[in-house]
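What you see is the complex with one protein chain gone and the rest in place.
Our next item is chain A:
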Amino acid sequence: MTGKSPEKTPVSLVNFFVFNSEYGPREGEEEKKILYYYPPNTELDKKIKDVGLCEAIIKFTETFSDNPCEAMHAQKTRQVFHQPEKDFWMVLTVSIPSSEKEKDGQSYMEFHEDDVQDSVFDAVLKQAYRMFKLFMGSFQHILEKGTAQNLKQRLDHFFSRYLQTLKLNQSDILDVYCGIHFLPLDKNTYLKIQCLINLLEATFLQVKYTAFLYNDQLVWSGLEQDDMRYMYKYLTTSLFPAYMEQELQGGSPYSSSTNVTGGPSTSHYGKFVTGPPSLTEPQNFGKIPRIFVNTGRPDEECHLLVYRALSATVCMLIEGSFQIPFDFFKSLDSFLGPQLSSLASDIGEQYARRPPSTAEPLFKYVYFNYMNLAQKTTIHADSNKKTAGSVSVPPDIMRLIGDINADISRSSNDDNETIARTQTGDYWVVGKKSDQREFYVVINQKNANLIEINEEVKKLCTSHFSNIFFLD
């Protein structure tokens, strides 16, 4: 399977649309159903046909199952369906990778259906909805405040850009998990962070929720898990990388150490990532995204103000109705700047003291806990896939992990174990599930047998999971 077809086409986006069947029930009004369609320059007739076909499939499958239709497999495409809110459907269609083959002197296209996994693209689609919801609120919420036209505008506004950022070809098990990387930290430092956040929220009452991150790792979230999950995704895949790039290019003219208030130099490293780029230019408020969270009540609108010192980031969700005056930024800066800077260097020191990981281990793993969304991977050099080619195992191994995951998810057992070996025999993949935790190990040992692999994984579990209840 591997290596034979180097010129395989990548998975690509064929189309993506959002519709509501209730919007144009009568013939001739089908256009009304379509709320968003990508690519936008598609002929209306095709749009209507595509939506109609999906509607038909959905309706048809309903007669067989209580569960709505999830995916449709075709030779050249794969279509996934998602009904995020009542009567609203989202559909994503991707192409199946293909390669040119020759048989009996005749060239033909071979389609690699196995390269596309339903679970992964289902996750990609759901994520698309959640990201929309994070920035725009739920469909229902938009309709409560406005018209279907508003909803269309918002969908267009959001997805026309969001779809550009999708890296369908790199989607894998991590998209299925959509987990959070937590920062391991000692209790006392953690308590200090806690106290700083409590103080922040007590001092600035407009700050409703706070999250604290160090680099791309989460330390504390005052938001509910589900809100945090997608905000984390946004922060680590979009906001932070963009900010870092800007920083690297020296795009930010303002540095806090060069005197913010005009008073005696209060040197600290704090800066607003969203919000005013400089505290000396009171007319420039910068860009502060508005997001919708569901922690306190559904679709609560907040300003997402992000402040960073060294590697520590504080995300403050500020009441949406609050018109932030410029002085607010100033007092936040003088409150957070020094304390966050010192905390960040404390954490940094703790990290520096840790022994660097020893030479390349024989195995690589992915770990995920459904209960707290904690995720860990040594397969991905960079868990947020900012850079291409950061995956250190062949794509078919990644797919194998995805398949085992899909199998385990379908199984009703809480505990599960699967051991698989690739056709070439270079790799072993072991998938384990204990209670709500999943663990995949990839071992590159050509001559090992099943018993040896089993022993290897057992050892691994005892050394890595001594602190948790993980049955092996």
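Just so we're on the same page, a contact is a pair of C-beta atoms (placed from the backbone, for glycine too) under 8 Å apart; a residue touches a chain by one contact, two chains touch by 3 or more; residues count from 1.
Just so it is clear, contacts and distances are computed from a predicted model.
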Using the UniProt record as the reference, specify the protein name of the hidden chain from among "CHCH domain-containing protein", "ATP-dependent rRNA helicase RRP3", "Elongator complex protein 4" or "Regulator of MON1-CCZ1 complex-like isoform X1".
"Regulator of MON1-CCZ1 complex-like isoform X1"
Among A:Glu70, A:Asp396 or A:Asp435, which one is in touch with the chain left out?
A:Asp435
Of A:Glu55, A:Glu85, A:Asp156 or A:Glu201, which sits in contact with the chain we cannot see?
A:Glu201
Omitted-chain contact residue, chosen from A:Met109, A:Ala242, A:Met371 or A:Leu450
A:Met371
In chain A, positions touching the absent partner
182, 185, 187-188, 190-192, 194-195, 198-199, 201-203, 220-225, 228, 369, 371-372, 374, 413-415, 434-437, 467-469, 471-472
